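Below: one structure, written as structure tokens.
The other protein chains are all here in position, but one chain of the complex has been omitted.
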Amino acid sequence: MWDFPIWPEAASTVAPSVEALYLFIVALNIGMTALVFGLLVLFSVLYYRRADDQVPPQYHGSMLLEIGWTAIPTVICLIVFAWGVKVYAELVVPPADSMDVYIVGRQWMWKAQYPGGQREINALHAVLGKPVKLTITSEDVLHSFSIPAFRVKSDAVPGRYTTLWFQPTQAGVYHIFCTEYCGTEHSRMIGKITVMEEGDYQKWLSEKAELGDALQGRKLFAKLQCVTCHAGESQARAPSLEEIHMKRIPLSFDKGSPVAPGATVLADENYLRESIRYPSAKIAAGYQYPSIMPAYDESLVSEDEMFQLIAYIKSLKKGQTPTRNEHTTTPTALGAPAGRP
Amino acid sequence: MQVTEKKHAQEAHDDHGHGHELAHHFVSVEQQHDAGNLGMWMFLTTEVLFFGGLFAAYTIYRYKFEKVFEQASNILDPMLGAINTIVLIFSSVTMAFAVRSAQQGKSKAIVAWLGATIVFGALFLGIKYGEWKHDARLHVFPTSDFNWTWAREKHAEGEHGHGHDSHGPELKGFVFNSPVVPANYIESDSRNPEAKQAKLFFFLYFSMTSLHALHMIIGFGVMAVIMVYAWYGYYTPHYYVPVESVGLYWHFVDLVWIFLFPLLYLLGAHLGAGH
Partner (left out) sequence: MSTIITSAPALAPASKEPGQGGGVDYLNHETSIASWLLTLDHKRIGILYLVAMSAMFVLGGFYAGLIRAELITPKGDLMSSDFYNKSFTAHGVIMVFFVLIPLVPASLGNFMLPLMIGAKDVAFPRLNLISWYVYMIGAGFTLVALIGGGVDTGWTFYTPLSTTYLNSNVLLTATGLFILGFSSILTGLNFIVTIHRMRCPGMDWFRMPLFVWALYATSVIQLLGTPVIAITLALVGVERLLGVGIFDPRLGGDPILYQHLFWFYSHPAVYIMILPPLGVTNELISTFSRKPIFGYSMMAGASLAIAIFSFIVWAHHMFTSGLSPYAAMFFSLLTFSVAIPSGIKVFTWLATLFRGSISFDSPMLYAYGFIGLFTIGGMTGLFLSTLGTDIHFHDTYFVVAHFHYVMVGGAIVGFMGGLHFIWPKMFGRMYPEFLARMSAILIFVGFNLTFFPQFLVGYLGMPRRYHEYPDEFQVLNVFSTAGATVLGVGYLLPLLYLPWSVFFGEKAGRNPWGATTLDWTHTESPPTPHNFEETPVVTGEPYKYDTLFNKESALAGH
């Protein structure tokens, strides 16, 4: 019974940084507490009232002390703040070669989607030593995705994407918790992340093989008629989507008003999602407001499907946009078995 | 604490014959007057913060949905809004005269000027009622009845010649009966994210103006009570702090409207240029 943990595992590259900062603040806590408790006890012993009518000298203040105990804590606080920002920067900037995994939270489960199309519920698998970036959203209320062993956490906000990243340093199985109260079964919205060696991971991936996310996205692209306007022909009525992910897109209108010359937007996942849900929000240069593109809400494109579309758009290389009457085969790079459209 | 005693202040029960002029816990008329004034100013500060929450929400969504808010604002009639602004300013003038009369001890004049203030306030609310009736016909009340496609179409028709104006909506209980919106309009709205954004504008419009109107109605009630007291000569040049306080309150209500009017009615209005 006494064999219970007091210290969480530190199983990611960031965890030791967080630990070091934590220990520093613990030291500050212990120091201040010892100082205060110690002086309280000391003064109680030294200065307890010795006679009923005893009156001590009536000191009023000391500017030196006041400055001292204002300035020194200020300096210490600034140090703690700066160190906190340094660790925070590590926590929020993912490496460029992170593998993307998409997480959708809903009452009361976590759904994970891998680039290869594999899906899991309430579980994740990751490779030892390889960075993973999670893009997270919610289908209904606020949730929050947290892996204490990695010291990471991010809310799942309906209507937008948030991200977190980690690189595991220790194989094992760790808790996933939902850490934003989301209703009756909040405490059951938990899972496990399994960190494995590369070989075991590949084995696991192939066992769960399915049509990849991007391939699914391509099917949606056709089914939802995106290809009608965003086709591969030269007189397409809509901008080309080839290689636009993380490019700067020149704009002509933003929120309905003309923009300053040279204004651009970064085409990240949030932008791609917004352009599908509410096309008139931002209009690319050369096109008019309001957009002629219809708006696709949750009933037409669910959050899961949205991730697939985005995965497809991210995979789209030059010259690969399907034409409206396409007879070309699907690139095998997307994972389709050879020979099938 | 070093303290010396002082004789009990006699002024409370001295020269002013009316016993009500000085409450027993105050030591002087000045203290009572200052306390009353400061109290009302503090209360108005809370009102600023109260309305401020709505103004904050408005500002954020105005920035987020700029164009749609502009289009929605254009549905409102700035002429009626401007007339209402003038009406409220007049009501503040009459209120100021009421306070002046109280300072001069002219009880009947207080009643007259407060009455005039209420009349102007009622005129404001009457014009508002007319506006809301028109809004109901356009289906811009932020209820399940809201329809942006309908609103824009009928508003454009209304501007350039007359559409079917014959049957205005009737007020049944607290709800206006407007013509039913055909299904294709509902369909069009459901495919248009801007409809929800416009509904948000109108929600903010109706909640801010309703809150303002509620404050006016409460003001009427307080003024009516003060009118009764004034009629019976309760206020003197030494004791008129309730009149002064309601005056402050009323000027605040006026000031809130002066902020609401441009924010709600004049978005994107290029005064002097055509529509």
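Note that the chains take the letters A and B in the order they are written out, and that residue 1 is the start of every chain.
Keep this in mind: a contact is a pair of C-beta atoms (placed from the backbone, for glycine too) under 8 Å apart; a residue touches a chain by one contact, two chains touch by 3 or more.
Since this is a predicted model, take the numbers as computed values, not measurements.
Among A:119, A:160 or A:203, the one in contact with the hidden chain is A:160. Summary of contacts with the chain left out: across B:39, B:126 or B:237, the touching residue is B:39. The missing chain, though absent from the display, is touched by one residue of A:39, A:246, A:266 or A:300; that residue is A:39.
Where subunit B meets the chain that is not shown, the touching residues are 1-9, 24-27, 31, 34-35, 38-39, 42-43, 45-47, 49-54, 56-57, 60, 64-65, 142-144, 193, 196-197, 199-200, 203, 207.
Touching residues on subunit A toward the chain that is not drawn are 1-2, 4-8, 17-18, 21-22, 25, 28-29, 32-33, 36-37, 39-40, 43-44, 47-50, 52-62, 65-66, 69-70, 73-74, 77-78, 80-81, 83-92, 107, 140-142, 144, 146, 148-149, 151-155, 157-160, 162, 175, 177-188, 190, 298.
Just so it is clear, only the chains that are shown with their structure count from here on.
By the touch rule above, subunit A contacts subunit B in their complex via residues 255-257, 277-278, 280, 289-290, 294-295, 297. On the side of subunit B, the complex with subunit A involves touching residues 64-68, 70, 191-194.
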